[in-house]
Every structure is written in C-alpha cells, then in structure tokens.
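Only one structure is covered here, and it is reproduced in the block below.
One protein chain is absent from this view; the other protein chains keep their places.
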Amino acid sequence: MAETLIAPTAATNPANAAASLIEIENLSLYYGATKALKNISVKLEEKLVTAFIGPSGCGKSTLLRCLNRMNDLIDNVRIEGLMKIGGHDIYAADVDVIELRKRVGMVFQKSNPFPKSIYENVAYGLRLHGVKNKSDLDARIEQSLQQSALWDEVKDRLHSSALGLSGGQQQRLCIARAIAIKPEIILMDEPASALDPIATTRVEDLILDLKKEFTIVIVTHNMQQAARISDQTAFFYLGELIEFGATGKIFTNPAQKRTEDYVSGRFG
Amino acid sequence: MENHFETGIANLRQKLLVMASHTEKSVNDAVQSLTQRNHDLALRVKADDDVIDQCEVEIDDLAIQLLTKAPLATNLRLVTVAMKISQDLERIGDEATKIAKRARDLSQEPPVKIQLDLPRMASCALDMLKAALDAFVHHDAAAARAVIPRDKEVDALNKDIHAALVQHMVENPDAISRCLHWMVAAKSLERIADHATNIAEDVVYLCEAQDIRHTGFKNQGGVA
Partner (left out) sequence: MNTLTPSEYLPEKTSDTTRLTRHFRAEKFDFWSFFFSGLTGLATLFILGILATILLNIIVNGWSAISWHFVSTIPKKDFFDANTTGVLPMIVGTSFRVIVMTIFVIPVGVITAIYLTEYAANTSIITRIIRAAVNNLAGVPSIVFGLFGLGFFINFIGKNMDALLHNPTAVWGQPALIWASLTLAVMTLPVVIVATEESLKAIPPGLREASLALGATKLETILKIVLPQALPGIMTGGILAVSRAAGEVAPILFTGVAYYMASLPAHLSDQFMDLGYHIFVLSTQSPNIEQTRPILYATVLVLLMLTFALNIVAILIRARVRKKLRALG
C-alpha cells in the first residue's frame, strides 16, 4: 500500500532513484480564462521544510493545493504541465485521488477540527483507511497525539469535544489528525496565522520536530516564520515563481530585485 | 517538543564561549612568550589567531540567521551583544598576535636590563577579560560593572611602563628598538583591557537592557 506512489520509479527506473520527492515542471493553472500560475518549475526535496511566500494572490496557496489536488473541488480549474510526487504524475488519468490525499496530508489556515471528540477527530482518517481494530486505533491515536505534542494536554479528556480546546491546541489536533494516517508530505496553508504568539511558537517547534519524518510544504505570510522554520523558500509574485533557494540566502541576500524588495517590506 | 529557537540561541552562546576560551588562551600564551622569551609559543599564538578569526565569522553568520527569525527582548539583546563581543574578542586576538610578534623579535635579541611592571599589567588585563567573560556566562550584571573601573588601573600601569621605557631609552640609546617593542606590547595589553571593558558594558546591556557606555554612571546600580 505505502509503496504505490513511491516504489515504481525507485525500483524500476534506477536513473530516477535520486530524483526529488516533488517535481513540478512548467506547471500552469487557469481559473477559467485567468492564468493564476505561470509556468512554475521547482523541485522539492524529501524531509525538508519548504516555505512558499509572496503577497496575497500570488498563487502560493493555489500551488500548495495542486499538490493534493484540492483544486479539483473548484469548477473551471485547468492545469497544464507536470506535477510529480515520487516520480509519479499526480494528474495522470490512473491516479486515485483518495490514495494521493492519504499520501499528501493537509493542515488549513483556520483550525477545523470536526465537531466530534478529540479521539474521534484522529480516528476519522484512520477509520477511512481501514483501521478498525480498537487497540490499533488507540495506539495510532496516542502516537500521533504524542507526535503533535498534544498527548499530555488531552490524554485525560480524549472523549470530550475537540471544540473545547484552545485555538493552538485545535491546530495541533488538526496536525495530529493529518499525521495519523502517515502521509509522506504535509501541506500547511498558513497554519499559525490565526494563533497567538505562544501558540504560534509551539506550532513552529512542532513543524521542526515533524521534519525528521515528513516532508513539509508551508504557505506563510509571515517571513520571520518562514525564516524560523524552513530550509528552502520559494518567493511567488503574480503567479510566477520569482526565486527559490536556501532560506538563509533568500532572507539575507536574495538574488532577485523583486525578492529583495518584498522581503525588505518595500511592497506587498 | 523541542524549542528550536532556544536551541539556536544556545548554539550561539556555545560558539561565543568557545571563541572566548580560544582568545583567553591566546592572550595568556602571548604574555608568557613575552615574559619567558619563548619563541615557539609566540609562533603558536599567530596560528591560533586564525581559529579566532574563523570563530568570529561563524558567530556573525549564525547571529544574522537568528536575526532573520525576529528574536525579541533578551534574545534580541543576546544576538546583537554576541556580534559585538565576538568583534571585541577578535580584536583581543589581534592584540595578542601583536604581543606575540614583539615577543618573537625580542626573543632573538638580548634582554633589556630594566625592571618593568609588565607581568602585573598583563595579569590585570587578563583578569578583566576573564571577569567580563564570566559575567557573560553567569548573566551577572554586578560582576560586569565591577570590571569597568579596573581599566583605569591598567591605564595607569601602562603610563608608568611608558615613562620607565622612555627613561631607559634616553639612558641606553642602543636599547631603543627593543624598548619600542616593549612599549608596543604594553600598549596592546592596554587595548586588551579596553576591549574587556567593552565586553563588560555589553554584558550589562544584555542583563539590564541599559546602555552604560559614555554615561559616567558606570558604577551606579541599574533601575530594575
């Protein structure tokens, strides 16, 4: 099961064995007649945190949502170009979107726990993917709550409503819910933008902890946050990828004038 | 859950402490090579200075990376102070190298027949440096404040040595070049004490967020 997306290239095509986990080639996206993403090409490596930054409407969230095909839910969206995960074109006709979304988890801007108990929130995805046995469920739930550093805070009230948690705890629960089904990639769409500074710090620390096991792509408006948590940063402007590189370099010595202007706060 | 930003800050402190211990050792070696006329030791000081320079580059690089992450309050002061202290330490390293150079030259020539208070001056400057660095390690503003007035002591010793050397040069024109070496070495020690004072002032700023440079209130307690 776990190998369906990853194994074929690595095993059958040794030339591609060293390929990047996520490869985007010449990707364009149209909303009706509007070209929202313009010929994006970028490769993202495994077990790194990549930040997408740029002014509102630059296409960073749209690109993020291409990675688990959440854009499929919107009418009139058309995509050109290639987007490969583990060497497999995720827009190919034979791709099972359900399986893709199991591989590529997502955490949203506004924490959106289900109006169920804490336990049921994490159990939801597990049950969808066939974990039925009570003891298996218990173990996986505890493990993902541990990983998202929430276990100690909620272990005594697993069966009370998730909506009773604080904003920061809710967002960490959403992260626990996403990692419970063991994805390879976690997409995060401004996960801390609605949180207070302390909760933000905790989520950021959590992201850095999760990096050991997952590949993370995060959209953020907060450049200091990108600097704090990401290894690589991509700067988008008006649907174009302007610059992509090591985070330290992007924020201290960007190569492009537009990046320089944006990160020093001159526009956007 | 690990606090990753604090880890970065701890890393910076660690690097700064390593640099400080290198610098301290350099000054020690330089002074010893001078007083014991040890040619080899003097050569080694020069080599050690490269390590110190490298430390400064690394600390500045790390500090810049930390600054992009928008540290605040104590963390902000620590990062900026670390950059300043690393610069002072690098200068101290340079002064140690200067002393070592003079020691190297002096070791090739006959000793000057003069009684100088240089060992006392050296130990005084070294004590100041150690005390300032200890104050940094222990986050101790009071200890840092105590370092600052001792600069005057070193200045006075430097003046005395200067006068003694001038006197000696007048009486022994053949010893002029050697005396000039000693004079430069003493001046370097005086500069080391100045840098130690700067470090102490930075530590006070780090602990109390109060800039006490050029204020004339160096010995008074803070508001907080």
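Just so it is clear, A and B label the chains in written order, and each chain counts residues from 1 on its own.
Here, contacts are C-beta pairs under 8 Å (C-beta built on N, C-alpha and C of every residue); 3 or more make two chains touch, one makes a residue touch a chain.
These figures come from a predicted structure and were not determined experimentally.
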Missing chain: touched chains present in the view: A
Hidden partner chain, touching residue among A:68, A:148 or A:201: A:68
Sole contact to the chain not displayed, among A:20, A:61, A:117 or A:147: A:117
Missing-partner contacts on subunit A, residue numbers: 68, 70, 73, 75, 98-99, 101-102, 105-106, 108, 110, 112-117, 120, 124-125, 128-129, 159-161, 163, 174, 177-178, 181
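Heads up, the rule we're going with is that only the chains that are shown with their structure count from here on.
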Contact footprint of subunit A on subunit B as seen in their complex: 1-5, 64-65, 68-70
Subunit B contact footprint on subunit A (complex, rising order): 149, 201-202, 204-206, 208-209, 224, 227-229, 248, 251-252
